[in-house]
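So that we are looking at the same thing, I have put the structure below in structure tokens.
Excluded from the complex is one protein chain; the other protein chains are retained at their positions.
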Amino acid sequence: MSHDSTLTGSEQNLTIFKGMIHSARLRRIGLALGASSAMFLSGCASNAPQDTWQPKGENAEKINTLQWMVFPLAGIVGVLVFSLIGYILWRFRDKGQAIPHQSHGNPTIEITLTIIPALILSVVGVFTFRGIFQLAQTNDTQMVINVTGQQWWWEYDYPAQVVNGVEIAQPIITSGQLVIPTGTKVLLRETSRDVIHSYWIPALNGKKDAVPGRINLLRIQANKPGIFAGQCSEFCGLSHANMRMEAVALSPEDFATWIANQQRNAESPAQATLADEGETVFLNQCIRCHQVNGLKKADGTAAIAAPDENVYAGAAPNLTHLMSRNTFAGAAFDLLTDGCRKNVWSAAPEEFGAVYLKGVIADCLNQTNIRRWLRNAPAMKPMYANPVKLEASDGKYRGMPNLGLSESDIDKLVAYLSTLK
Amino acid sequence: MNATATDTHEQHDSHAHGLSDATAIKIALILGTMTALEVSTYFVDFGAFFMPVLMVLMVVKFLTVVSYFMHLKFEHQMFKFLFYTGLGLALFVYFVALATFKFFS
Amino acid sequence: MAIIERPTPADTISLRMPVTPAQSMGIVRRPVTSTGWKSWVFTVDHKKIGIMYGVFAMFFFIVGGVEALLIRLQLAAPDGKILSADLYNQMFTMHATTMIFLFAMPMAAAFANYFLPLQLGARDVAFPRLNALGLWLLVAGGLILNSSWFLGGAADGGWFMYSPNSGPVFSPSNGVDFWTIGVQIAGFGSLVSSINLIVTILNMRAPGMTLMKMPVFCWMIMVVQFLLVFSLPVITVALVLLTFQRSFGATFFDVAQGADPLLWQHLFWIFGHPEVYVLILPAFGIISEVLPTFSRKPLFGYPFVVFSGASIGLVGFGVWSHHMFATGLGPISVAAFSIATMAIAIPTGVKIFNWTLTMWGGKIWYSTAMKFAIGLIVLFTIGGLSGVTHAVAPSDTQQTDTYYIVAHFHYVLVGGMVFGLFSGFYYWWPKVFGKMLNEKLGGWNFWLMVIGMNMTFGPMHILGLQGQPRRMYVWTEARAGEGFFNFGFWNRVASLGSFILAIGILIFLINVVHTARKGKPAPLDPWDARTLEWITTSPPKEHNFDRIPVVHHLDEFFHRKYQENTTTGEMVQIATGAQLVQAEEDNADAHIHLPSPSYWPIAIAVGVGTLGLGVVYGVPIMIVGVLIILGSAFGFVLEPSVADDIDYDPPMSGGQDTKELAPLG
Amino acid sequence: MFTTGSKYYFGVAGLGSLGAVLYMVLVNPCDVGVLALLGIAIAMSLVGGVAQFTDDFDADTVSEAVTASASAPAKSMWPLLLALGGVLLLVGMTAKPIIFILGIVVIFAAGVEWALQSWAERASTDSAFNRFVRERALSSLELPLLAGGIVATIAVAFSRIMLAVSPQSGAILFIMIATAVLVVGFLVALKTNLKKSTIAATCVLGAVVLLVSGGIAGFSGNREELVVAAAEDHYSHKECEAASSEHFDKNSNNAVSMKSGISATIRVKDGKLTAQLIGIDTPVQVVTLARSNLTTILFRNLDDAQYRLVANLGTQKVGDTGVEEEIVDCTQMTGKDQTQALILKISKPSASSGPYTLTVPGLEGQEIAVVVP
Partner (left out) sequence: MAMWLFLGSECLLFGGLISTYMLYRGRVTQGPRPSQVFDIPFTSVSSFVLLMSSLTMVLAVTSAQRKDNHRTKLWLMVTASLGATFVGGQVYEFTAFYNEGLGFTTNLFSSSFYTLTGFHGVHVTVGVIMLLSLRGIISKDKDTGDRPEVVELIGLYWHFVDIVWIIIFTLVYLIPA
């Protein structure tokens, strides 16, 4: 069926204008064209990752039901009104008739025409009312994830809890891709560290703003394993367009595997490898903001990042399991090459978990993207990273600065980062 | 009182605002008393009546000044409409807005 | 024939004052020039002010249009390179701000200023000098807003300017300062002129014109002015809070202190939603004049149209939070605002039905003005229906901040408001300039705009439902999808459409130039119109009416031309418009008092502008601004109510026949 | 009485001494500026005295000039004021910027007045008309500025008095001043036979009293409590002990007006400490807070005893000294059924300097753990 009955409306509207000057026959042809084109359009099943009409979870389905009620209704009303207008425009065109009787109206008709829309709307209103309260329900939640937005990426932290019988003993921090188990009612507690963002995975639920200082609740649930795209949808400054996110649904078993992996600390690469040298570069540069759990400084103490001293938001993505995610920099860029990405996105639900849990294997690593990023991040994604212009934020960056790394450092870092699975 | 005498005398000549100097002074005294009562809540514990008493006094004072000092009571309907629309809208809009911040819970 | 009586040169010299005061006194007198640039700058004539509003608005319509075209160019293909992220953000912010504050509101004010007194049968507005003040404040605001382009970058926080993104840390350039100041000043201007217009409507109607015999255009303008009077102070509060935070370090939106960013959103939308009706209702008023004229029938259900307009205004104050369904208000608030939002669809629907039924049984003349009016009905209905789809709050959470919303409000504002204003251009052009706009070019203008508009904004419905959010300086192939509904195709269509729309508007400008140079002089009553503005010459004289008309009917002018044949029930013409105008001239009033021009409105506006710049650039400039305001405000108040006789060129004698000022204007 | 010329000199002398007093009050009593101003005052009084004595040096010519022509320059004090402005400017350069600014203002005002006056004098040959011109041109500026000046003077003088005296006597004084104004008003209104000069004298007297006492008060400085308060700034440090603190807990109240955006609510009921998180329906004992995130926590006391909520957020190094300092934040003392808000931003993970806890002094052994990953 049509995705958009208003589209039918605009088709219709063009039709009407034709009808206005031409004959009724043409108008009828136009109508027929409009109807058939609507059917044609609906025939083309699209594959848009952010389509709002392809719900993949309970709450999105509830919304979709309401959409299926109100859109056709609006379409029908539109068609009726436009038909009436078209008819009037043709019937009462100036054919040389006398000046019409100066009728000032007809209260019966008017009251009727006021009551009819009121009735229609009150029916819609009842369903809306019910829908709002259903969507706000949280008391049967099975899992909680804290979602924090900042310019221009999302952080997810999973508090210690037991999900579907699997224990998350230590809090997990990840970013960009939200991983959830299928068939589980997951509650997102959203907030922000700087400006207002909005979390929106169309396939799972409508959007909800992440407001600094507030906790907003959004419940999502995925029916089947798969990956669902989203995009920050509240204007949040310079790189708003590059603040994306993905939600990954894994079967409960796969999810347990994922959790087990996330609970691991990173291990240092073998001595005297390129990756080992990369670790040194990391400890010199990246650790200022990016945490890698388990990473130790040369003196053996734990290396703890201090993003609060360098970045205005006070946080930077935790890179401990970077290669378990498919994207980086606010899910704006792929860690996977195009081919591998396609494999993940088009994987059938049954095999999706296996494909996803492989992470970014060496063959699939998108070297171009990650190297470009390390070479000059702000050039790839606009950010406030020019130290000269940071007076207002006490010299703290908003986003990642250009680190001025040498090509060999970049080689080493890439080697090291690939070990962070 | 001298001024009052001339005032009542001339009252018919002036606009029909119906507020003589004497009445104005009486109203001011009443308003003063109410303010004193309000202030007393600071020194005396009114318990559960604290908020309602203050609110009622505030509203009464407000309306008294508006009706008599600003003689809105004696003015044309249109003037009342203009002012009270603004006032009513302000009350409605800001009450609702505060309610969304869970101000009253 | 009445004239504004001026003395003959023989009366000039007053022996008491041998020195010619024109050389000596400059600013202490009221200016009196009636030609040249001074006659415009210092004018208090509502018609001249109306025209200046129009010119100003048209200029910014073009500016905003160019900004829109740049935006569409950037988005025509994935990863657009025409604008940087920063510039794009400034562009969409200023596009919205310009179109709303510097085009739509001034253009509506242009129509209101010009036609309100004419339709009411008045000689001028209630406070002519305040009227001029409103205009010049708006100009000051507009200049300040746009000067930011050249002074370190324009505002980049969106026209909604949500905190904390608009705070000093997240928008470090001066752009937001200029924005708050500019909007604030323009807002003062609107406040001043709206108070003026309300008083005009309530006090200065022609004898016999009860409120329910007043043209619908005046009604809609009155509703709009009430909306402005009661919503502008709210945005003033919001802007003051933001200015204090940015310039003086206040903490209002500082989350670290415990502030709640939603405060801004509430204040903004308490203003912002009535503002939507401020934009659309004048257009409703215009087509409520155009449709009856060209259908040769009175408006169907006049009281219903009036009351639906008023109730739209009233309910419009109770629905602001539907812009905030996704902000986490809690289900109760969302439900309440959702229902209220649906309720507002009812009066809107009533209007559409009444317009439609006005045409029923009529004798429709498809002039360009009528075409635009019909275009408004159809396009606005589309926008209205898509509006209903997001009054359903859960559905809105999928649509808000996507291109679906962009499509919705452009159908409402371009399809609704702009089409209404263009309908007004074609309808009233002969009245204002005495020449007919070319109908053939008008046809091109209309059809290109219809096609362009639908091509631009129609596809945005699809884009939005496919999940393309707004305000993104690029869109990416990775999220574009495949098949018929992919982003790429429809974005290209939209960009193409925007240029067609632009060509349509260009043709209007060509039409204007063409008309000015070669246009036919307009007949006195070219459209067989219905309301009082046509009972005088085109363009109207400075004093509007030779004789203040006495009103007996709604559509007075029509009823003076036609009478119902009591037996057959047919309307029979008893006089032509030209005859009626002649009759008025023959029975002109003897003495007509009009206010003198004044220096002070523009002086105050200069002072306010200086003060505004001072907020950005430092206290000394502020002091200068305050001094200018103080001086000119007292000059304004103390100004003699009558220009001195000797100020006239040639000077005039005696006081009784001079121009006269409305009290405390 | 005084001759025309001497009036101006005495006027300037008066202004000079007034300026000196103001300067002493506002800027610094022992400064070169005071000397300069007093010098001007004395010099001008001398010259004024001479002028008075010699009948304006040569009275005849002056009076002749005035009567000779209506268009002759009228008497003007603007040049002198201009000069005074210049003096202020010079003094200001050596002394205080405020004098400098005052000088600029005076010069500006005198310049404008003078220019307009001389311009008005040439407007026509009719002096009445010229006055009219001058007034119309200037009253729009003079009126508001004069009014503004009066408001400012009264406000400054009055507030200095209030700052100097104790709050109690301040309130009484305030009542007395207001009553005096009212009473004088009513008296004048009722007694129509009062002489104008009496009224004027009363007003002048009132103004002088206000100004002089304002000057004295400003000179003697703020009352002691305020000085102490300004020095100590005792509301700026939080005292998080179990006992009530003198300043921090003074008049504590539970006006947590805005209850939106709350992340967690901590309750004390029957001596038990529990935490409730938004979105999670069961009470918890461990709270996970995201790093560097602003979190509002409500503390609600349902017991009779007074408690406060204390957040112990580990330690931080103080500068380069290597000394570890505990980071503690807390609410005020909270009485029964009262609520207080605590706004936290924790920038270090609990792994680095934890563990973090929320405790209530007086309820030992109970705590809510805070985990910051």
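The letters A, B, C and D name the chains in turn, as written, and every chain counts its residues from 1.
Criterion: contacts are C-beta pairs under 8 Å (C-beta built on N, C-alpha and C of every residue); 3 or more make two chains touch, one makes a residue touch a chain.
Predicted model, so just to flag it, every value in this text is computed and none were measured.
Considering the entire complex, the omitted chain makes contact with B, C, D. Among C:Met58, C:Val139, C:Ile195 or C:Ala605, the one in contact with the hidden chain is C:Ile195. When you scan D:Asn222, D:Gln276 or D:Ser352 for touch with the missing chain, the hit is D:Asn222. Considering the whole complex, the residue from C:Pro78, C:Pro233 or C:Pro539 that touches the absent chain is C:Pro233.
The chain that is not drawn here is touched, among residues C:Leu83, C:Ala126, C:Met359 or C:Ala603, by C:Ala126. Taking the complete complex into account, residues 126-127, 191, 195-196, 198-199, 202-203, 229-234, 236-238, 240-241, 244-245, 248-252, 254, 256-260, 263, 267, 634, 638, 663-664 of chain C touch the chain not shown. Listed for chain D, the residues touching the missing chain in the whole complex are 135, 139, 143-144, 146-148, 150-151, 154-159, 162-163, 167-168, 170-171, 174-175, 177-178, 181-182, 184-185, 188-189, 222, 226-227, 229-230, 233-236, 247, 250-258, 332, 341, 343. Although one chain is not shown, part of chain B still touches it, namely residues 3, 6-7, 10, 13-15, 17, 19-21, 24-25, 27-28, 31-32, 35, 38-39, 41-42, 51, 54-55, 57-58, 61-62, 65-66, 69-70, 72, 78-79, 82-87, 89-91, 93-94, 97-98, 101, 103.
Going forward, only the chains that are shown with their structure count from here on.
Multi-chain contact residues of chain B (touching two or more other chains) are listed as 100-102.
Counting only residues that touch two or more partner chains, chain A has 211-214, 217.
By the touch criterion stated above, chain A contacts chain C in their complex at residues 3-4, 6-7, 9-10, 13-14, 16-17, 20-21, 41, 44-53, 60, 62-63, 66-67, 70-71, 73-75, 77-78, 81-82, 84-85, 88-89, 92-94, 97-107, 109-110, 113-114, 117-118, 121, 124-125, 127-129, 131-133, 135-136, 151, 190, 194-196, 198, 200, 202, 205-209, 211-214, 216-217, 229, 231-242, 244, 312, 334, 382, 389, 391-393, 398. Those residues of chain C lying in contact with chain B across their complex are 202, 226, 229-230, 234, 260, 262-263, 266-267, 270, 317-318, 320-321, 329-330, 333. By the touch rule above, chain B contacts chain C in their complex via residues 78, 85-86, 89, 92-93, 96-97, 99-102.
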